[in-house]
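Of the protein chains in this complex, all but one are displayed in their positions.
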Amino acid sequence: MALTEQCMIKLQSISTATINAVLFKRGLRNTYIRGVHLINPSAKRMIGPAFTLRYIPAREDLDHLEAFEHLGHPQRAAVEGCPAGAVFVIDAREDATAPSAGCILLTRLMKRGCAGVVTDGGFRDTPAIATLNFPAYHSRPAAPTSLVRHHAVDMNVPIGCGGVPVFPSDIIVGDAEGVVVIPRAISPGVVAEAYEQAQFEAFVQKKVEDGQSVLGLYPPSAATREAYERWRAGAPN
Amino acid sequence: MALTEQCMIKLQSISTATINAVLFKRGLRNTYIRGVHLINPSAKRMIGPAFTLRYIPAREDLDHLEAFEHLGHPQRAAVEGCPAGAVFVIDAREDATAPSAGCILLTRLMKRGCAGVVTDGGFRDTPAIATLNFPAYHSRPAAPTSLVRHHAVDMNVPIGCGGVPVFPSDIIVGDAEGVVVIPRAISPGVVAEAYEQAQFEAFVQKKVEDGQSVLGLYPPSAATREAYERWRAGAPN
Amino acid sequence: MALTEQCMIKLQSISTATINAVLFKRGLRNTYIRGVHLINPSAKRMIGPAFTLRYIPAREDLDHLEAFEHLGHPQRAAVEGCPAGAVFVIDAREDATAPSAGCILLTRLMKRGCAGVVTDGGFRDTPAIATLNFPAYHSRPAAPTSLVRHHAVDMNVPIGCGGVPVFPSDIIVGDAEGVVVIPRAISPGVVAEAYEQAQFEAFVQKKVEDGQSVLGLYPPSAATREAYERWRAGAPN
Amino acid sequence: MALTEQCMIKLQSISTATINAVLFKRGLRNTYIRGVHLINPSAKRMIGPAFTLRYIPAREDLDHLEAFEHLGHPQRAAVEGCPAGAVFVIDAREDATAPSAGCILLTRLMKRGCAGVVTDGGFRDTPAIATLNFPAYHSRPAAPTSLVRHHAVDMNVPIGCGGVPVFPSDIIVGDAEGVVVIPRAISPGVVAEAYEQAQFEAFVQKKVEDGQSVLGLYPPSAATREAYERWRAGAPN
Amino acid sequence: MALTEQCMIKLQSISTATINAVLFKRGLRNTYIRGVHLINPSAKRMIGPAFTLRYIPAREDLDHLEAFEHLGHPQRAAVEGCPAGAVFVIDAREDATAPSAGCILLTRLMKRGCAGVVTDGGFRDTPAIATLNFPAYHSRPAAPTSLVRHHAVDMNVPIGCGGVPVFPSDIIVGDAEGVVVIPRAISPGVVAEAYEQAQFEAFVQKKVEDGQSVLGLYPPSAATREAYERWRAGAPN
Partner (left out) sequence: MALTEQCMIKLQSISTATINAVLFKRGLRNTYIRGVHLINPSAKRMIGPAFTLRYIPAREDLDHLEAFEHLGHPQRAAVEGCPAGAVFVIDAREDATAPSAGCILLTRLMKRGCAGVVTDGGFRDTPAIATLNFPAYHSRPAAPTSLVRHHAVDMNVPIGCGGVPVFPSDIIVGDAEGVVVIPRAISPGVVAEAYEQAQFEAFVQKKVEDGQSVLGLYPPSAATREAYERWRAGAPN
């Protein structure tokens, strides 16, 4: 299930916006998780296959503090079950009135080697999370106890997160702008194409910085394509 | 899993608001499905155990019109699998930008003997649904094709519907005001207590119509309680 | 504090939209309560001075069912203190996740001779309220117990309702479209002017029904004004 | 620019939901105007080419009551310029805090032979509009003066209405469920296909009412297709 | 009404999330002000009893610029009346379309020795406020004149702020995550318990950083409790 090393290297330098544009070319219009942002901008980039946790609304007779004492509690089991290298993705129904998790669980995910965490709800302890070298995406701080609102129900099933479908093992990539979901089956092709697209956008950006008009450049005329090919041939592969 | 006949009879006359108040007395504050209303007010009252269907956001490469041709498609399978007497409850993530179902599927549920249907999204064909003798609750009409937004993923799992947790077999009751969810295990006691509460509220309503002040009446003083007991003793049990 | 009989008679036939337009001419842009509608369209028209009740968010240690047993509980005291002829206006912070009141309290207000009730939240027991001959405006049904969300704090103070300032004794008028608030001090002049405006609009409506263009009619040219004056002279005053 | 008579006849009986499904088959996912409903359910069906009016936010120094006195005021000019048979479509930026129009202007449109009116904002005078035999769609009543919020800027340009692009002359169809926009160029083909689709849905609905399972029926198996063709052959064309 | 010095010292180091969790254990589920954040992260921590100001919607004939010239204007009077050490809490109905206050008034509160300010609306002059050593929480910048939207009506009454009930003298604590409200009567006990809870969370965090699983640790097994007690005994009290 791991990404190839080459894919991982390329994904270090491709923006999520560019990946998203390539997914759009393949007919996928809804691949960018809405409403989330990165808490800790100095953390490493987030890349990895999705491991999911699903919440439903809480019920007072089930969701009291003692519930966590059960060793099989799905939230705790998911944190301890998420594989190294994976991105932990939480379906919190875009509800940030109570936290999806806090600093202790995120530290545990980091220590277990996970690649990052995304919820379409919110986290508590955000000032502490901001200091972790572990990419964490959420919508806004959520300090009340999670049990007020969330009941963990199952893990590693298909979920929605921020309006986007996430299937276990889909490739999740997060940068300073946001988080994109690449369907597993097409991820090698998408990464390859996005890498080429990123080279082209770098070429265009440079030309624009040099004063060129966007007409005939972006999208490219035949002459621009040719100029790009020459530039690309001299660029590192 | 069926409700007793006595429960069914009592539930015909208790308002969802009264049931909800009884659930609140037991510490349950979140049992009323938010944002839904009845499309067809002349339909019979909706009472039955929950049978659930879960949607996640659609993905264009999975959710095209041919998808429905697969006989095991979860939406179609759920419609044909929902037991007679059950209420079909859909988790559509409160998204009514595409329909959860339309008149054909609702007619099929009706013909199969189901007790009603609730989605926290919307239905298409609402003018036709309004003429069915089959209670249907939703948020607002949703005419676009369901595949634009919804991917049916599994059935009869715990879900959220309108912000409320719904576990398979929970008792769902709907009247002209809305829909309440009674956790399965406590449903006999809740129905019994709500029936008594409904008698008391009927007594209070009559007294108020006769011109009595609410002070000392609602909530009742000792004298009011006594008067009620006498009135109740003369009322049908 | 009562309105003159002539004002009351005129207000029976002026639409809230017309009153609102007259208030706009006097520089008042925010006089129409947003987000509310009439539950019982067959009820009489709602006209009367405002009597207010203010809610703040509930707190679990204060807002339990026993709280109502205190005879001075502000919600119950307000219901028993609202004068005959007055409109009961509730500031529920536009929160309809729990009811502002239910059928019993509204029946009591009706029996005490109040002119109607408005909340910017919601009521419970709406199917029963729909049968009362007592105008009730709210945003949407709200079946959970009010104590889940609302703590009654004081009465007959200035409040906001649906984004509009309401001072005690302001004149509240409700029709099938909605509810307008007329500042007390200017209400006689506003009613007089709105009555004239309503006559003019009736004249224009008739002309348009007869096939006339709106150009030169609405707003009126000098010739139209003259024609209107003649028409108005023949109409009942 | 007129629709053929045959198109008009077919459109009398096809639901907007079915038209929308046919547009989806052609790759158009966003053709249903969101957030609007029919004020007057007894009005005739709304069918006609779009004539548009565009509002931007109001500015107090431009939008005072005298502004309407200018004969070329775009709102008044548009009402008098909308051709008979056309549907008047207003871009109000989904803002219903002030009206897009009121009963007088809608009556004028009706008298001029227009086919109906849609705004993604709201109308004032809705109780009166509800009695017109003229289909009017909006989001919610809006009683304040339109000048508080809307500045009419131009007419018959491409607009957005309820999140949907509307180009002048696009075909607008409204039924009791809502309003669909058919791009002009493809409208004959879409109507023809939707009519066939409606026949098939009627066949399916009848089979389901007779007790047939949806599996193999909807979508149809080869046997179902054959049965449908036989049924269709016997049905009026 | 002042907090004990020991309470003040402890509150310097306890996160609002931890305080909130302790309030939840006592049945209080709604104590975290929603939708607000800290403008000036380098300011000192905000701790103090609440002093409140209540706004209702503005009315043009009351809320013109001259209104502020009245020396008893409630907004100005409240600013000059808020005691040293208190937190100034504003009920702005979560409306940030006009400011609750600006840099001048906040500077005055700072100079008068107040402990901080919270509104559930917005402030103007946020770039300047960001440089004050005075904690200020709001939802978003709000540059228009406050009189466009807010009418100051009374001070030091119970209010709602960000969906939370705030009674005068309740203890308000703000950190980089947000603001929690501790009911006055229970504040000493809550602070004491929260301080202990913070020690335990620090112990857990350290263990997780050392690589320990959360199972058996958080919540703690008997062995973990014992280890914690030993650790706690060696920690500063």
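Chains here go by letter, A, B, C, D and E, matching the order in which they are written, and residues are numbered from 1 within each.
In the analysis below, a residue touches a chain if its C-beta (ideal position, glycine included) is under 8 Å from a C-beta of that chain, and two chains touch if they have at least 3 such contacts.
Everything numeric here is computed off the predicted structure, so don't read it as measured data.
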| item | value |
| --- | --- |
| Shown chains touched by the chain that is not drawn here | A, D, E |
| Residue touching the undisplayed chain, where the options are D:Lys44, D:Arg59, D:Lys206 or D:Arg230 | D:Arg59 |
| Absent-chain contact - pick from D:Leu38, D:Val89, D:Ala143 or D:Ile159 | D:Ile159 |
| Hidden partner chain, residues of chain D it touches | 26-30, 56-61, 93, 151, 153-154, 157-160, 163-165, 183 |
| Residues in chain A touching the chain absent from view | 15-17, 20-21, 24-25, 29-32, 34, 37, 175-178, 180, 201, 204-205, 208-209, 211, 213-216, 218-219 |
| In chain E, positions touching the absent partner | 65, 68-69, 71, 76, 79-80, 97, 99, 102-105, 107-108, 111, 124-128, 141, 143-145, 147-148 |
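What we mean here is this: only the chains that are shown with their structure count from here on.
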| item | value |
| --- | --- |
| CA centroid of chain B to CA centroid of chain E, Å | 40 |
| Between chain C and chain E, centroid-to-centroid distance (C-alpha), Å | 36 |
| Residues of chain A touching at least two other chains | none |
| Category of the chain touch graph - line, ring, star, complete, other | other |
